[in-house]
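Note that this complex is displayed minus one protein chain, with the remaining chains in position.
Moving on, here comes subunit A:
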Amino acid sequence: MPYNIAMVCDFFFPQPGGVESHIYQVSTKLIDRGHKVVVITHAYKGRTGVHYLTNGLKVYHVPFLVIYRETTMPTVFSFFPIFRNIILREKIEIVHGHGSLSSFCHEAILHARTMGLRTVFTDHSLFGFADAGSILTNKLLKFTLSDVDHIICVSHTCKENTVLRASLDPLIVSVIPNAVVAENFQPLSYSPKSHDAGYMKPRPISRRIGPDDPIVIVVISRLFYNKGTDLLIAAMPRILANHPNVRFLIAGSGPKAIDLEQMIERRMLQDRVELLGPVRHEEVRDVMVRGHIYLHPSLTEAFGTVIVEAASCGLYVVCTRVGGIPEVLPPHMTTFAKPEEDDLVAATGKAIAALRSGRVRTERFHDQVKMMYSWTDVAQRTERVYDGITGAISEEEFYGVQGDGKVRAGVQSYALIDRLKRYYGCGVWAGKLFCLCAIIDYLIFIFLELWATRANIDLAKDWPRKPFINDKNKPVDNNPYRLRHGDVMDRRNGSFVVR
């Protein structure tokens, strides 16, 4: 059955970023599958009220105090009245929060559980356990996630991290990677294989890079410490010294840009390094296709969408083996390096040699990446999570049966006493505090039910829904005409045309 879903996050358009585009893409694809999706975020400058985006995606910009880097003030309860209003107006059944640094998301999950809704949380980032900020964030995360129905992580490393940070049962954590819109990241000379006429036509043989042809190494990242700009600054002159026909193309801005410029001026590398400054996300492809190698010296990364984008553009990827990066791309597209200067120089040298020798078929990367990652797939897998938490598919099937034969994870009960039990286990002091918060939240909920009764809340008219696609994990009806190969299926409504 189709669901009414609310995506809640502090970070959304018009701010650019990975989480933002993730929410947008998943929402769009879920709408394509027949669900109704509403995004709740805070008001940005010049962007307030309710907006409709492409595909009928409705965005609520809630006015809220922003304290730091577009993160709202973590007031535990003040979001509740307007949140409840939106939820009731839109008849929401599932609240899906994004981003562990978004206090909007945490509050929404707490309130949604109080209101008796199913909740999903998607974690996009990695956190350590050592520094004070991480400890605080982890405690907050534990509070929220001790009463959540399911969690989605973008990589297996991210799953391990989240399970450790919030002391979770691994079975309620799914791994659903990010994806790329492959059509937006095509190589420069890409001719899509068409069904009818294209494939017999001899495809142009890709020109091999000769030993003297220039190779352009592209770096697109924000120039921060944790993006490994120090490594880049140290390794770049050595790479340039070792390989005379190599040039660098660096896009991005940040506090380390000054160091980078200083290094370039001190070594007088202006003619071999081009600094582009900040580029918009839609221009990234145009920058990438100018190069042959994508260098990604990041120090921590949960998924690393940009290397998928680079590979989709037909670039050979050199990256550090940190975080979730080793899981993202197959080995024939990447060269891994330790986060050390010497190793990065060596790996880049290896990549250049591989490109020059023609061992790497970069022209095939785009099609391969297109097969690996697609937002439609992500939405389909996300929908399975929704099915699992709402009970549309059985617990045994959703959570799997472990070795001892009993299902460990289960549907989380809404009863207040059960929720308090879960919160109480969060810590000696924190547990009691969290229980207090949950009780107060419940009292506020009761007050709101009396004060602003449901009967007085108007229901919003839905955007015309697309027909629901019921194609996965459902009992397949034995319609003999269904899903024949070669039939043109209308992806929007699941009907198909019989030739």
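One rule holds in what follows: contacts are C-beta pairs under 8 Å (C-beta built on N, C-alpha and C of every residue); 3 or more make two chains touch, one makes a residue touch a chain; residues count from 1.
Methods note: contacts and distances are computed from a predicted model.
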Of "Mitotic spindle organizing protein 1", "Glycosylphosphatidylinositol anchor biosynthesis", "Monothiol glutaredoxin-5, mitochondrial" or "RBR-type E3 ubiquitin transferase", the UniProt protein name belonging to the chain not shown is "Glycosylphosphatidylinositol anchor biosynthesis"
Touch as defined at the start, partner being the missing chain; which of A:112, A:372, A:420 or A:438 qualifies?
A:372
Sole residue of A:274, A:340 or A:363 that reaches the chain not shown, by the stated touch rule:
A:340
Which candidate, A:31, A:92, A:217 or A:233, sits in contact with the chain we can't see?
A:233
Determine which one of A:67, A:164 or A:436 touches the chain that has been left out.
A:164
Sole contact to the chain not displayed, among A:76, A:173, A:219 or A:351:
A:173
Among A:37, A:215 or A:322, which residue is in contact with the omitted chain in the full complex?
A:322
Residues of subunit A (touch criterion as defined above) contacting the omitted chain
126-130, 150, 155-158, 160-161, 163-164, 170-177, 193, 195-196, 199-200, 225-226, 228, 230-231, 233-234, 237-238, 240-242, 262-263, 267, 297, 299-300, 303, 320, 322-324, 327-330, 338-342, 372-373, 381, 384-385, 398-400, 476, 478-486
